[in-house]
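Here the complex is missing a single protein chain, while all its other protein chains stay put.
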Amino acid sequence: MLVFLGYILGFLGVALFFISGLGLLRMPDTLTRMQAATKASTLGSLLVILAIACFEPDWTFKLIVLAVFILITNPISSSLLAMTTYKRFYKHIYNTSGADALKGEDK
Amino acid sequence: MNLKKVLPLKHILLSILSSALLLSVLGLLMQVKTNLYKNVGDIFLNLNMQTATANAVTSVVTFFRGIDTVGEVTVLFLATSGIALMLSDTQRTCEKVVKQESFILNVGSRLLLSVIVLFGVYIIIHGHLSPGGGFQGGVVIATAFLLLFLANPNMSLSHSILTLGESLSGVAYVLVALIGLFKMNILLGNFLPHPIGEIGELVSGGIIPVIYILVGIKVGSEMSVIVEYFSKEDYYKEVCDA
Partner (left out) sequence: MIGLLILFTFLAIITVALGAILSKDITQSVMLFMGVGLGSVVLFFIFQAPDVALTEAVIGTGLSTAVFLLGIMHTSQEEMES
């Protein structure tokens, strides 16, 4: 039963990785590509880690440490990439809606 | 579409050469048989009882080929001295300028620093039981400091403490080797008690954990100094020119 759940979670994680790779190839500019590469792959890694925890219940503690590491590093790096892109390459951002929540900040 | 323009002849030749190399390596791999190991490795495994570690690679590195490890530590020390000689500049007086830094990056790097340093210390202390040892653990600690320097350019290490730790651990390593020479008639002889019964315990293996801790302190401080010189160079240039 647990192994079956593991297969489902692993399949979902790999599907998210696939979507993330597809977005990396198809998105128009840096910010959207970065969002596809970081957000989807964070959730994908967490799902794959959950799947491994279902296959091997003895490894749960080490896998929790891994998951916490991914949860710390991935959002920090993606937020820094986004801020740097916004500050340095503002003119090249693909902005069709015209919204700009960080308008007051210096660019 | 001209094929010659897309793929020049040099690249095609390179690909053919690398695939031939791959095939030859695979052919060699196919011929390896598992019962051909009656050679130096077996002798070392039998002699492993003299040093009483759970990890045979560790006995090779610190006991049978211990003099090589002394040489490696010396080479690393010379490399650090050369880099310090090239990159250090004594006339930097403008390092008090505070550069703007990101809050998220600062907090995140400090959060990760403790975890990475703990992992490096684990690798050093468990060097005689599991893969790893002084060199690898020391470099892991240095990468933690690299993260800190990249995140926060105003950070600086205390060079006097680092130099003291590095030289003291180097002197202690040579002293341990010489005590082994006097007591056991072998350089780096294992003069501490290491009964066969407790192979695999954390406190076992005689002088081998001691040597790994000393090498870990030495390599960690040397690599941290190298990383600091490399990552600070740019920052000093920017701040001093402005």
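All chains are identified by letter, namely A and B, in their written order; residue positions are counted from 1 within each chain.
We take it that contacts are C-beta pairs under 8 Å (C-beta built on N, C-alpha and C of every residue); 3 or more make two chains touch, one makes a residue touch a chain.
Everything numeric in this text was worked out from a predicted model, so none of it was measured.
Displayed chains that the missing chain touches over the full complex: B (touch as defined at the top). If you put the hidden chain back, the residue from B:Val73, B:Leu146, B:Ala177 or B:Val225 that touches it is B:Leu146. Per the touch definition above, the residue from B:Gly108, B:Gly132 or B:Gly170 contacting the chain not shown is B:Gly132. Only one of the listed residues, B:Val57, B:Ala84 or B:Leu113, touches the absent chain: B:Val57.
Residues 11, 14-15, 18-19, 22, 25-26, 29, 57, 123, 131-133, 135-136, 139-140, 142-143, 146, 223, 227, 230-231, 233-234, 237 of chain B touch the missing chain (whole complex, contact as defined above).
We take it that only the chains that are shown with their structure count from here on.
Those residues of chain B that touch chain A in the shared complex are 102, 104-105, 108, 111-112, 115. Touching chain B in their complex are the following residues of chain A: 69, 72-73, 76, 79-80, 83.
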